[in-house]
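Only one structure is covered here, and it is reproduced in the block below.
A single protein chain has been omitted; all remaining protein chains appear in their positions.
Going in written order, the chains are labelled A and B, and every chain counts its residues from 1.
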Amino acid sequence: MTVMTQETQTDETVLIPKRLAKARPLLDPSIVRRALKDSLLKLNPVTLAKNPVIFAVEIGAAVTSVLLIRDAIRGESGLGFPFQIAVWLWFTVLFANFAEAMAEARGKAQADSLRKTRTDSMARRVLSGGTTELLPASKLRAGDLVECQAGEIVPGDGDVVEGIATVDESVITGESAPVIRESGGDRSAVTGGTKVLSDHITVRITSNPGETFLDRMISLVEGAERQKTPNEIALNILISGLTLIFLLAVVTLQPFAVYSVAAAGAGHVPTVAVLVALLVCLIPTTIGGLLSAIGIAGMDRVMQHNVLAMSGRAVEASGDVNTLLLDKTGTITLGNRQAVELIPVEGVTEIEMANAAQLSSLADETPEGRSVVVLVKEKYGLRSREIAEQHARFVPFSAYTRMSGVDIDGRRLRKGATEAIANFVQQEGGSVPASFLDISDRIARAGGTPLAVADGGRLLGVIHLKDIVKGGMRQRIAQLRAMGIRSVMITGDNPLTAAAIASEAGVDDFLAQATPKDKLEFIKREQGEGRLVAMTGDGTNDAPALAQADVGLAMNTGTTAAKEAGNMVDLDSNPTKLIEVVAIGKQLLITRGALTTFSIANDVAKYFAIIPAMFAATYPALDRLNIMRLHSSESAVLAAVIFNALIIIALVPLALRGVKYQPRDAAGLLRRNLLVYGVGGLLAPFPGIWVLDRLLAILKLA
Amino acid sequence: MTSYGVFQVLLYFAVIAALTKPVGAFLAKVYDGERTFLHPVLRPVERLIYRLGGVRENENQRWTQYAGSLVAFSLVSFLFVYAFERLQGLLPLNPQHFGAGQVSPDLAFDTAVSFLSNTNWQSYSGESTFSYLVQMAALAVQNFVSGAAGVAVAIAMVRGFARQQAHSIGNFWVDLTRGVLYVFLPLSLLGALVLCSQGVIQNFHAYEKVKTIEGGRQVIPQGPVASQEAIKMVGTNGGGFFNANSAHPYENPTPVTNFLEIVMIFLIPAGLTYTFGRMVGDPRQGWALFAAMSILFLAGVFVAYPAEQAGNPILAKLGIETAPTNLQPGGNMEGKEVRFGIASSALFAVVTTDASCGAVNSMHDSYTPLGGLAPLFNIQLGEVVFGGTGAGLYGMLLFAILAVFIAGLMVGRTPEYIGKKIEQKEVKMAMLALISTAASVLVFAGISAVVHFSQGGYFNPPGPAIANLGNRGPHGFSELLYAYSSAAGNNGSAFAGINTNTPWFNLSMGFGMLIGRFLFIIPLLAAAGSLAAKKRVPATSGTFPTHGGLFTGLLIGTVIIVGALTFFPALALGPIVEHFLMHEGRLFSGLLTGAWS
Partner (left out) sequence: MWRQIVPAFRITAIFTILTGLIYPALVTAVCQAFFPFQANGSLIRSGGAVIGSTLIGQNFHRPEYLQPRPSAAGNDGYDPTASGGSNLGPTNPKLIERVRAAAAQFRHDNPEATGPLPADLLTTSASGLDPDLSPESALLQAGRIAGARQAPVAAVRELIEKHITGRAAGLLGEPRVNVIETNLDLDRQFPKH
């Protein structure tokens, strides 16, 4: 561990993953090597029994092999054919194992690189007397207080209870720009393993050893905590059921064959090897072999988007989402409103108002305030003045007065909410001009925020602050609608403003003047109507709604409470990513459905290959069903078995990558996928088996 | 095929399509407890039945109670029928003095199970086995109640989709009573009168002794046939009063009665598709099922009809006319009646096996291989093409669940059907139902193909089970396969050359029927209970659309693929290979030797 720590310190840039899951080549040689080894280990029947389809193949392979050995000992001839069958049956099992192992190995590779970043640092625990003691970070329990100074590694997950600091969180986010962490509010959470760059903070540890965020990330990507999702279980039941049906069909074929051989007075009853071959070809080995790989790869894809899903279930649920709650600010609109226009009331010139607006905003460090300064500079050519020269006293914004401003040269310049400024003007002995309300209303109706400016008792005019809808937002919302997802904008704005922005962004609905309680109620109401709801959130007061939502994507910059409540964390803290997560969820389900359909559709061709071959001697007339004109009985059976095995391997990349997903309506998706995977699955094996049959004939293998 | 034949098929389909909505709407009213035009007369009777039966009309049942009631009712039905059969010698209305000698315990078991499960497989000949009383007060009663029980289960299943967050799926006793009273009795009464006017007999006379025109002797059985014939068709039961079933001139004397009888078979099953759509609040959902069923129906007809019309090439070589003319039907007339010809026979065969009716107006065993494959495969598909009363709808809903689950994932959502999420429980129950019936067919047929009983022994006096076959070679195998498919599918029609009146067949087929009935219904009721408890997810453009052509196509594909994958190997060794061999002129005779060694 010490060696590793040194490495971390000496060559940080190499070892810290830029993103959680680097876009690795699909068949990275080291991963393939690892997967090959694992696929052998997975032959253990105890573990394989969890996958009934592949387990059935293994039993079939074992039975065939035992019989082969028995016959070999007896010195029987003509064992080349059963030998080849047995070999390909084992390959079928190995290929299925390989698919799963590949998916797991990719996860493990990521876990390893994460693990390298985990250092066994020392922590300074604050004792009751105010003194501190040094102890290994791994000894920290939830509730402990620790101190961290610049240059130190945060020893565990926790909340800042005192101080403010810049923190390098690139270990988990891959983002090298430092972030600010401070006590109180929504930026109080720190993560173990991250590095304090400046200042000094006291942190209350919130997780016990082995349960930190990093630990959880590692175990999640490793698949150690992987539980089957409900949908995966249902699919497993389906394919296990089909396996049972095919088992019945094949087992009873033996007595049917006994009858038929006697009836025709020719041929012989198919050997066990051939019956097992038929069974393996029929049971849905393709989806059986790839099912868990698809699930693991789905989680993997979520992680490649720098989103940490706490369970596969959450990813699956995101595909099912009916209603998406999108926070207006930061998700639909750029985080900040911008001043776009100054509208003076009658009797005031624009320059006069611009002047006052600039002065009142000089000390205003909010983005809105800065945007006023920028507007004034760009539109009216007023250069920023040095504040210090002005003998000014700044009046900061307070929630009570709902205005801010500056007292300068006896002038009392104020800027703020329209009602607040109107009150201020009247208190100063002035009056509010009639046009003022009209102007404010007009701005509000246009989706803007009116910000009044006054000079003592004189009301100067209104600044139009506008929410800027993010570029491309309209199209994304339209895509969501095509996918059948209703988007609902959540905002603290008044209904008038909210309606305007909602229509500009094209969302289906909005919730104005929303309190956290409103959000929760809204989610419950939607769920009561049978809808699944997804939302993002970062604040502590979002936590109940995040917990209630079916998919709650918490921002990594948010509070621990929010992260605990949600079932996914976006390490980039980009709320728009919810849309991508939904797409990944859908892609995961589509991949499963597509491969299931493909797997079942494949069987048709296999019947046409094997049944005539099985009874070629008994009923030569059945050769009419041999529509592929396969070379011989043996080549036909072998070709089908080989095709069945190879298709698993051929589809591994598809399972890992997921099928192509374009957001569109369900009917269109279904039509396309049914055509590709249903009809395609029906037709593909015919040429496939035919080619393999030719090869076997040419190579004289059968 | 003749233009008359094709026209008959299309006319028949048009009549069914036209009746679907009115019948379906009526059924929805009845089962929702709404007032119908029959209420003034029948409502007091309904109330009386509840009072006498100790049924509380407003009590709602969970799926377990619903299933429990059904099973209890079937058990009691079994006891009643069994007692009637065995004690017929002591009971009245028995002019031919049939007694227990005609009805061995195993036959009585098989027959009781057969009628209570709506199968109506008959290992006996009605005219030489049962008294009038047993036919009407034991067997025909089951025709009513087993048909009504089937509809009750279908309605319970529909409620599973229609209800939200509900614990109950209705009341079995109420559904049963309403079905018998408002649906089956009036339709049977009407049907019986029309049938009788056309020549179907209805009396309690002793068998008529006849000195024929040439001076020979003939004994013509009599009996209350019309009353039983009507419910046999309306209830998709199919158990004939006579051995020849609807081929018998006293059961089906004219082409008009024939047309009426097949209309009666599809009447309720087709109507139920509309009932379904209406009860779930979207008639298009019902029409989508109707469309899938219609296509499968027409496909079946246009496999069987051309095959039968083409006839047997081996006979054609003997100078038999196979092409139809206006003066003779051509085709394969072995086992068919002249008044029905090829088209009405093939149509009847397809209808009776699309539905789980099993009545026959021609002998399927004598069909050409492809002509016989159509009814056999229809049964193996689960009789979901309109299907039995109720059984067709709930069977098709099972396939809808599977289709939606398999392909529905491809729209990127947890599959939903009628707004209900299809999850573990539903898939598990659907698979259980599917596996049970498939296992029952394949395992029993597999055993029978090789099992060897001692000759003259109890279980199968002829010896090996295949000694009971009426034909050899692939056709004999088809007989065996058909028998167990018919039992598990609760159909009742047969490749009747097989002698199944031995303890082995009576018992194994009896169990096959029980499995096919109860291991199908109970899982589906469980699924219904689970569905009823769920919320209904509102449909959006992201929801799998289950009312259009795409879904209809998918549903058809699922039904065919599941059926074909399960039974293709068996079918290849039966009708399929026989078809090829028939064209090669191969014949199969002689006892099989060594098959069971």
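Note that a residue touches a chain if its C-beta (ideal position, glycine included) is under 8 Å from a C-beta of that chain, and two chains touch if they have at least 3 such contacts.
Fair warning: this is a prediction, and the values are worked out from it, not measured in the lab.
What chains on display are touched by the one that is not shown?
B
Which of these touches the unseen chain: B:Ile16, B:Val145 or B:Val350?
B:Val145
Specify the residue from the set B:Gly239, B:Pro375, B:Gly395 or B:Gly473 that touches the hidden chain.
Considering all chains, including the one not shown, the answer is B:Gly473.
Pick out which of B:Ile314, B:Ile447 or B:Ala539 touches the chain that's been left out of the picture.
In the complete complex, the chain left out is touched by residue B:Ile314.
In this section, only the chains that are shown with their structure count from here on.
Averaged over CA atoms, how far is the centre of chain A from the centre of chain B? Could you give it in whole Å?
Chain centroid spacing, chain A to chain B, equals 50 Å.
Under the touch definition given earlier, write down the residues of chain B that touch chain A in their complex.
Touch residues, chain B against chain A: 164, 402, 405-414, 419, 422-424, 427-428, 431-432, 434-435, 438-439, 442-443, 445-447, 449-450, 466, 472-474, 476-477, 535-538, 540-545, 548, 550, 554, 557, 561, 564-570, 572-573, 576-577, 580-581, 584, 586, 588, 592-596.
Given the complex with chain B, which residues does chain A contribute to the contact?
Those residues of chain A that touch chain B are 230-231, 233-235, 237-238, 240-242, 244-246, 248-264, 278, 282, 316, 319-320, 322, 481-486, 528-532, 585-587, 589-590, 592-594, 596-597, 600-601, 603-604, 607, 611, 615, 619, 621-622, 624-625, 661, 665-667, 669-671, 673-674, 677-678.
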